[in-house]
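Here the complex is missing a single protein chain, while all its other protein chains stay put.
Each chain carries a letter (A and B) given by its place in the written order, and its residues are counted from 1.
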Amino acid sequence: MQLPFCTQALISLIREVVNLSHTLISLQNITKSFNGEVVIDDLNLNIHENEFITLLGPSGCGKTTMLRIIGGFETPDSGSVIFNGKNIINLPPNKRQLNTVFQKYALFMHMNVAENIAFGLKIKNKSDQYIKDKIKYALNLVNLDGYENRKPDSLSGGQQQRIAIARAIVNEPKVLLLDEPLGALDLKLRQDMQYELIRLKNELGITFIYVTHDQEEALTMSDTIVVMNQGYIQQMGTPEDIYNEPENAFVADFIGESNIIASTMIRDRLVEILGAKFECVDTGFGTNKPVDVVIRPEDIDLVKPSEGTIQGIVTHLIFKGVHYEMEVTANAHEWLVHSTDMFPVGTEVGIHVDPFDIQIMNKPESEDEEAVGVEE
Amino acid sequence: MRRLSELKNKRFLATPYFIWSAAFIIIPLCMVFYYGLTDKSNSFTLENIMSIGSIENFKALILSLALSLVSTLICLLLAYPLAMILNNLNVNQSSFMVLIFILPMWMNFLLRTLAWQTLLEKTGVINSLLNLLHLPTLNIINTPYAIILGMVYNFLPFMILPIYNVLIKIDKNVINAARDLGANGFQTFGKIIFPLSLPGVLSGITMVFVPALTTFVISDLLGGSKILLIGNVIEQEFKQSSNWHAGSGLSLVLMIFIIISMLITEKYDDGGIMS
Partner (left out) sequence: MKIKLQKIYIGLIFILLYAPIVTLVVLSFNKSKTRAKWGGFTLNWYIELFQNDQIMSALSTTLIIALLSATIATLIGTIASIAINGMKRKWRTFYLGITNIPMLNADIVTGISFMLLFIAIGATFGFTTVLFAHITFNIPYVILSVMPKLKQTNRSTFEAALDLGASPVYAFFKVIFPDILPGVMSGFLLSFTMSLDDFIITHFTKGPGFDTLSTKIYTEVKKGIKPEMYALSTLLFLSVLLLLFLVNRSPRKASMSLKEI
């Protein structure tokens, strides 16, 4: 049942307001350098209750460092970490109300599964019965019932990962920090674990702060994605926003595949790409100004040459299972096209793009905003 | 086909070593057993082994055990914190610093012991300095305390190295995980770091206890001719009295202690160091 548009808008507005009043963690002006190199550059970020927020970016962008600062394993050079109204910047990790799932699981190899999970509870001097019940509950939650007496080195990677998660959540933290936990698993297992994590978050009702360089993972699991590069935030929003409306070339190129072409904004709603005029829906980019245009490969329709805005020839064709990937050379540019229709190499085609699918971006203001590895 | 010939080749390659080890490791050891269990007329006897019960020998054995246990303990207590500190240094400094602490190990062992003799003597360096400061003199030389000092000094690097090697292998994230789960410094050490470092500790104990138990040089140079350890007794039987049967018998007793200590450490280490 499709709700009327205004009701939908009202619901999102209410959600926003509700979220806004429940900011759990506020990162303010965080700066951190290692050996003279700035790793995090004046970063500001608000994280809400019950949010699945992902820090996404390439290696070295500062996302893991940011997570470690929240967890208390690094101290920033300046800035504050406000947790529930209090600045916890000087609080050691063992006193913070959050728990971390580490990249290579960091299980205690000399203890069995039950002892691993019970570790945090024993420190808090919980009763034996409480601990026993909690272990059972945690193992059940991660679908590993009965594994109490197993040793970590007898478990597979996926199982070790789930024990690491169980060990963390059994302490009922308000926030769970996850540092690329699925990196060492194979594809199928990774996809299964992604659904597991979403299910866990919903069942536990806690905030997940997730770090990854895998954009597909981020798109699948997150409520909010924070795209980072060179130590600061490039763009922040829902997966749909990030994917459909990237704000600069870096984000456009990092998330999904894209065609990024240098173009000229003639006026509102009209852009000139490679000499041809395309109608689009963006306004406010000025008159006759140079801009970058992003078009997703799946948004390009290949039509008869006469029906297309520009004409070209198919130069490459690869069957990808889900779709065909083709390269079309048109107006001296190689366009990447994804389509379920197949056009053999050498076919003359026309390119048509829906105005709604053309995303206009400002030219990069600094090197950091440029697309990674895109040839102009 | 190639597999079979490869195997034959490999076994063939082992022959030189097989002959050598048979001649120079196995046979000599058998001879110790032979001499230890026979008397001058080549008949079987347990007398040599039983001679450990004689007053002088027994005293020497007990003293050796006591001194080597104390020295091992002191080495452990000194080395462990040092290994931890070295482990926490950043990458650039650590290899250089470790080298500095291992360096004395490469100095000639006799000269190192000689150095302490020079320091501890009645008219030695330490006492001269103390005299200058009008402080009472130290009279440690030729006492068991000097021997303990000599043992600790000589064997400390052998305790530092294995513990250090095992500490650096502990994934830093495991320690972070413990802190993350609420453990303070002491709890992290007791529940995580120490248990994981146990193989290195056991290795270090073995490398200190056995040489300390069987030394005769340290007691010779720092204990004067008054203090006899079991090593001294055996050395004298062989070199001075040519009493090979008695000497071998005592050596067999010594080997029993060595084997016992190995078994004890093996019990605490699930198949790590000895493989």
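The definition used in the following text is that contacts are C-beta pairs under 8 Å (C-beta built on N, C-alpha and C of every residue); 3 or more make two chains touch, one makes a residue touch a chain.
These numbers come from a predicted model, not from an experiment.
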| item | value |
| --- | --- |
| Chains on display which the left-out chain touches in the complete complex | B |
| Given B:Leu46, B:Ala66 or B:Ile100, the one touching the chain that is not displayed | B:Ile100 |
| Where the unshown chain meets subunit B, residue by residue | 6-7, 9-14, 16-18, 20-21, 24-29, 31-32, 35, 78, 81-82, 85, 88, 95-104, 106-112, 114-119, 121, 123-125, 127-128, 131, 153, 156-158, 161, 165, 206, 210-211, 213-217, 220-221, 231, 234-235, 238-239, 244, 247-248, 251, 254-255, 258, 262, 274 |
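Everything that follows uses one rule, which is that only the chains that are shown with their structure count from here on.
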| item | value |
| --- | --- |
| Residues on subunit B engaged by subunit A in the complex (per definition of touch) | 171, 173-174, 176-184, 187, 191-192, 195-196 |
| Footprint of subunit B on subunit A - complex, ascending | 71-73, 92-95, 99-100, 102-104, 106-110, 119-120, 123-124, 167-168, 171 |
